[in-house]
Structures are given as structure tokens and as C-alpha cells.
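Of the protein chains in this complex, one is absent; all others appear in place.
We call the chains A and B, going by the order they appear; numbering starts again at 1 in every chain.
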Amino acid sequence: MHFLARFRRRLGPYGFVAPALVVLCGVLLFPLAFSFYMSLFRFSIARPFLGRTFVGLDNYVLALQDAPFLRAIKNTLIITFSSLGIEMIIGTGIAVMLHSKIKFESLYRTILFFPVILSYVVVAVLWRIMMVAEIGLVPYLTGGFAPLSNGLSALLVVILANVWRNIPFVFTVVLAGLKTLPVEPLEAAEIDGAQGLKKFFYIVVPIMKPIFVVVLIMRTMDCLMMFDLVYILTNGGPRGATSTVSTFAVETAFQYFDTGYASALSFIIFFIILIITVLYTKVFKTNVFAK
Amino acid sequence: MKTTNRMVVLLVIAILSLASMTSHAAEIVLNVAMEAGRMADAAQSVVPDFEAKYPHIKVQIVPIPYTQYMQRVTTELASGSGAFDVLESHFLMNAQYIPSGFLYPLDDFIAKYNVDMDDFVISAVAPGTLAGRAAEVSPDGKSVYGLPYNSDVLMMVYRKDLYDRYGLEYPTDWDQAYENMKVLKEKEGIYGYVFSGATHPATHLLADFFTVALNTGGNFPLSPDLKPQMNTPGNLKALELFIKMVEEGIASEGTQEYLYAEKNTVISQGLAAHMSQYMLSAFFAMEDETSSSVAGKIDYKAVPGGNGFCGGWTVSVAATSKYPEEAFLFIEFLTNTENNAKLAIEFGNGPVRRSTILSPEFKEAYPFAEDLLVALDSGQSQYFNAPTLPIWDRIDQIVYTNLAEAIYGNLDAQEALELIDQEVARALRQAGY
Partner (left out) sequence: MKKRRYMAVFKYLALTLLTLMTAFPLVWLFLTSVKTERQIFASPPLFFFQPTFSAYKYIASSGIIGSYFVNSIIVSVCTVVFTVTLGSMCSYALVRLKLTGSRKLASGILVFQMLPPVVLVVPLYVLMSRINMINTHWSLILANTAIQLPFCIWLLSSYFAAVPDALEEAALIDGASLFQTYWRIILPVTLPGLFATAIFVFINSWNEFLFAINLTTSPAAQTMPVAVTGFIEARGVAWNHLAAAACVMLMPGLLFGIFARKYLVSGLTTGAVK
């Protein structure tokens, strides 16, 4: 009896964790492993009559030489880091402005907050309506220039839509961080002048840095994985000018049904994200995992 | 507090059970996947008559947007989940589906219900039989997997009124056609030509390109023994014509975003003078007086040179269907003489039966009926003579992507054709050919 009770007490906590772990292992880990297994073959789920051939890491080698895929990687990196730069600057700016004493703060905050809860599908539709040749506002204002039919401008539109949707995330988090800053030392610093500036940085930076890093990491991952927005706004067009790694992999998997190759592509994407995240931890010397 | 808790729990359980509920219908319901828009509407119109004739069968049309159609249907068939009993498909799709065993063989049903296959136009039968080669690649050696539903061939649609006004003659080749276009651009200030420049997800650029190339001595991208042969003088001439059109403003840069429906809009709003278009869809758009400003001003002829590019859809039964025979009854009904005529006349659905095209009602509705029959019978497609490759969509993508790059000024014409041959060869190698 005593033993059973102790056993239950010892095991109880694991019972709490188990269900979640079962789901994670069954629906994330196992398919991941299966995907890697698939990536070692050349086969198509839509063309079972072609059978499947084991090619080892050949798919990966092919992928790294596949010009459209490399272009997708380039586009993804451009979109990610351009968006990051704009979001962090404007987002922080908004947070700083909202943090100071101003009227209508609540009104500004409510409206500025809105885009972040929108689906990327809605965001894409919204921007597409404004940009399309026949009915768009922008073509009308620019005398016929349709931003979505030119490679460079289409990329800019994607960045614009992305930034529009996500700046609220940045400013909400940064604002919350600013609100945790102690008030008096800052006011004192402001009065003290140059001496105060040093004190200012000693107070602000340690508190705000981890917040910035978290925002940076979350936004980076989100941008690197970008699919919905591009798929609906431009579908990777015109002719692959705005394709992202995710749209390319999904296109390979569900349009050309090149299942093995698509699996390899998606693993490469996963590695890219992992590498960038590890780089971040090295550069910013913070460990997001320490909790 | 406790009662709200209970209510929440009950609500959640109710919703959870909705998720696992399956409908246990006593009657047979056929799910029919159709391209949203005209085709789905046309199919929907025959449903009441069908259900009246076969009271134990109900039909549910599932319209899917054209841009997602092939992807959605292939995803569904490959997953084997049985969501669709009937689907429409074209050559590209059937080339994958038939060897994969996704479609139900219809030979026995055709014999049982005495379907008159000879009445169908040749190019319309091709997709469902892979131009007569289905038996070679099908898992059970059967030869018919789809009944022709819709036929398409590109014909020249042009402003007859402007031709009359400026004394122009219908061109016999594309050089002459180009001259006419230049005249009309100068004198009327409208675009000489409009074509489909959009490259995703469809192959309309290919249709437009080969419509010209087949008449300038060009050819399809693959030879019957799978050699890439895009880089030929005939194709180069056609490509240079397109490049010139865009450069000299005979066709607008906006064509980059056009699939096949947008061309209709451009002509019907009087913005361009010529286009090559799938016939009946053009006719409806042009002559609809409520939205078209060129009703009665348009004439339709075989394209200069006479070699037409054709496409077409068949309706098939999914192999995973629980009711293959009932599904066959529906597709047989949809494509019988009476309905084919009705759909052609009322919805502009491309007719597939000889008897329909030659019938007086059809001729009355579409004066160009005889031209149409000739075009359909002689229509060609890149899929007809080459083997049934499962990677045609990849090859098409290589061709139209590079053609578009050249047409809109990012690539030199000769280079583009060479690139196509190279990339096609690589794709074939990768697929194991």
C-alpha cells in the first residue's frame, strides 16, 4: 500500500506531461522522421505506378543546385531581413511615442493593434485588392503601373504587407517592456544630462535587450516560414520572383507531387531556420531555452 | 459558477461530437467535382433532369476554382479519401491518373449502356483515352477512362467591323496578321492583339504560343521519342513575333497577368482587335449585350495558317467511388446528345458530338459551326503524339516560364529556346526517362 502510494506520487507528475508528449511525438516527431525517410527516395504519391527509388542524399544535392530553389532562399532572406529592419524601427518608434504622455493613447493603440490578429489570408486579399491592375488604387494613382506584375515591386509589396501586419506585434511587446522600466531613475537621468545618459543606458538596456531579442527571434522565424501571405498575394509570381522556401516546397509537394524531393526541400528549410536561430543565440549571447 | 461550467462542458462535447459525425444517408449521393463557373453551372443545370430520371440518386456538384482545380483533385485522388465520385479532367491530369489507377475503367459500362463513341469528335475523345494509348499504361489494360465533356480549340476572334472599315483582308499567315494588327493600332489606337501571358497555374500561354508556332513552321517541345526539340526556326519565328508585339506595344504588358478569361474582357471592352481564344467561351462573352461593347462586331475564323491548338475536358469516375455504376450513369447523362447540345447552346460548353455541331439548333446559335468542326477534327496538342509522360506539367512549366521570360524582355529569344531544351532534358533524366 505504502509502496503503491509512493509509486503514484512519483509517477503522477509524468502523467501530467505524458498526454502532451504523446501528441507531440505522434504528430510532430514521428512524421518528421518519416519525412526524412521519404526524402531519401525519389517518388511521387500521385504517380504510384512509377514506384520509388532509393537515392540517398541525392535529393539534397539536387536541391542545393536547383536554381529556382536557391532563388526562393534568396527571396526569403531578403523578405525576412528587410521586414525585420522596418518592423523593429517603426515598432519601437511607435512604442516609444505611445509610452510618452499623449492624448488618445488608447484610441491609437486599439487601431494600431488590429492587423496582428488578422489571418495572412485576409491580409493578402486586402493588399491584393489594392494592387491589382484592373481595380487597384495603386495602379490608378501611378497611371497604370501594376506592382504585382513586376518582380522587384512585387517583392516590395510582400514586404509591405508583412510589415503592415506585424508591426503591432513589435510595438505591443516593446511597449509592455517600456512600461516595466522604473520611472524615477529615468526622469532623474534626463535632468542630469550627459552623466544621466550613462545611467539611462545602464537602466534601459539590460531590461529591454532580452525583450528585443525575443521579438527578433519570433519575427525572424515567422518570416522565414512565410507561406500564406505570398501564396495568396502573388503565388510566388511573377514567375518565381517572390517565391519563398515554403511556397516552393509546397508547390513541389502538392502541385508537381514530387513527394520525395519536397521532403528534402522542407528539411533544408528546417535546417536554415535552426542555423539562424543558433546564430542568434551566439550573437546576442542570450539563451532563450533557459527557463 | 458550477452551472456555467457544466454548460461549457456540454457545449464543448456537442462540438466535439460534430467533428466525428459522419452522415448516414439512406440514398446514394454522388459528389461531382467541377471547375467553378460556367462548367459547374452547366453541370448543375442537368441535375434536376437526372434526378428525375433516376430518383434513387442525388447529385451534389462541388465547384472548385480553376486555379486550384488540378491540385485539389490530384491531392484528393492520391489520398484515396473518396470525397469525389465524379470529376472532370483534361489530358495532363489523365496522363497521371490512368496509370496510377485513380480512375475507374469505363469500357464495360460503355458496352452495357451502348454509348455511341463514334459520334464524339476525335480530339475530344483523346484525353479520356490518352489519344488511344490508355491501354498501354493502365493497370488493367482497359482503354476508356473518361467521356468527353467539353472540347476546346483556339480560333481567331477579331473585329470584323474594323476590318471592313479599313478594307483589311483576313490574313493567311501570321506575318499578314501582324501587319493588320499594326494598322489597327495606328488607326484605331487599340491594341492589335491580346494573349494569355500569365504562367500559373495554367498552360494558356502555351496554347497561345503554339497557335502561332504551329503555323510558322514550329513544333511541340518533345518528339515522339522524347527528344527535346523546342529550339527550331519555326518556334523562334513565333517567339520573336510575340516579343515584337510586346516591344512595339501591339500587345499590352498587362498580358502578363491574363489567363483565358481576361482576354475576353479585353476584347469585349473594345480594347484590342484580335485574340486566339477557346471558341465558345469567347462567343458568349462577346455577344452578351449587357456587358460587351462589341456585340455583333466580331467574326470567328480558323487561325491564320489553319492549324489549331486544342484542349478539352472529360468526365470520369473516381476509382474510390462507392457507386461507380451510378456515377457512370451521371456522366453518360451529362454527355448524351441531348444534353451536350443543351449545354453548348445555353452555357457555351464546347460541344463534343458531331451530331450536336451539325444540328440545326447549334448552327443557328453559332454560325461558325462548320469552321468549328473542321478545327476540332484537325486540332492538335503537344500531348497527342508524345508518350504519356507523368511529368508533362513540369515540362509545360519549363516551356511557359522561359517563353514568358523572353516575351517580357528578360531573356533573349534564342537563349530561351535553348534553355528550354536543356531544362526539359534534365527533367526527363530526373524522372528516370
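Criterion: a residue touches a chain if its C-beta (ideal position, glycine included) is under 8 Å from a C-beta of that chain, and two chains touch if they have at least 3 such contacts.
Quantities reported herein were computed from a predicted structural model and do not represent experimental measurements.
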item: Interface partners of the hidden chain - shown chains only, full complex considered; value: A, B
item: Residue, one of A:V61, A:I135 or A:V283, that touches the chain absent here; value: A:I135
item: Option from B:L239, B:L259, B:V303 or B:I345 whose C-beta touches the chain left out; value: B:L259
item: Residue, one of A:L40, A:I73, A:V158 or A:V173, that touches the chain absent here; value: A:V173
item: Residue ranges of chain A at the interface with the undisplayed chain; value: 9, 12-14, 16-17, 19-21, 23-24, 26-28, 31-32, 34-35, 38, 45, 90, 93-94, 97-98, 100, 102, 108, 110-122, 125-130, 132, 134-135, 137, 140, 164, 168-169, 172-173, 176-177, 180, 211, 214-215, 218, 221, 224-225, 227-228, 231-232, 245-246, 249-250, 253-254, 259, 262-263, 266-267, 269-270, 273-274, 277, 288-289, 291
item: Residues from chain B at the interface with the omitted partner, ascending; value: 12, 15-16, 18-20, 31, 33, 36-38, 62, 64-68, 72, 75-76, 78-81, 83-84, 202, 259-262, 265
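Throughout what follows, only the chains that are shown with their structure count from here on.
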item: Centre distance in Å when chain A and chain B are each reduced to the mean of their C-alpha atoms; value: 38
item: Chain B-facing residues of chain A, complex; value: 42, 44-50, 53, 62, 132-133, 146, 148-149, 235-240, 254-257
item: Chain B residues within the chain A interface of the complex; value: 70-71, 74-75, 77-78, 96, 99-101, 137, 139, 199-201, 253-254, 256-257, 390-391, 393-394, 397, 401, 404-405, 430-432
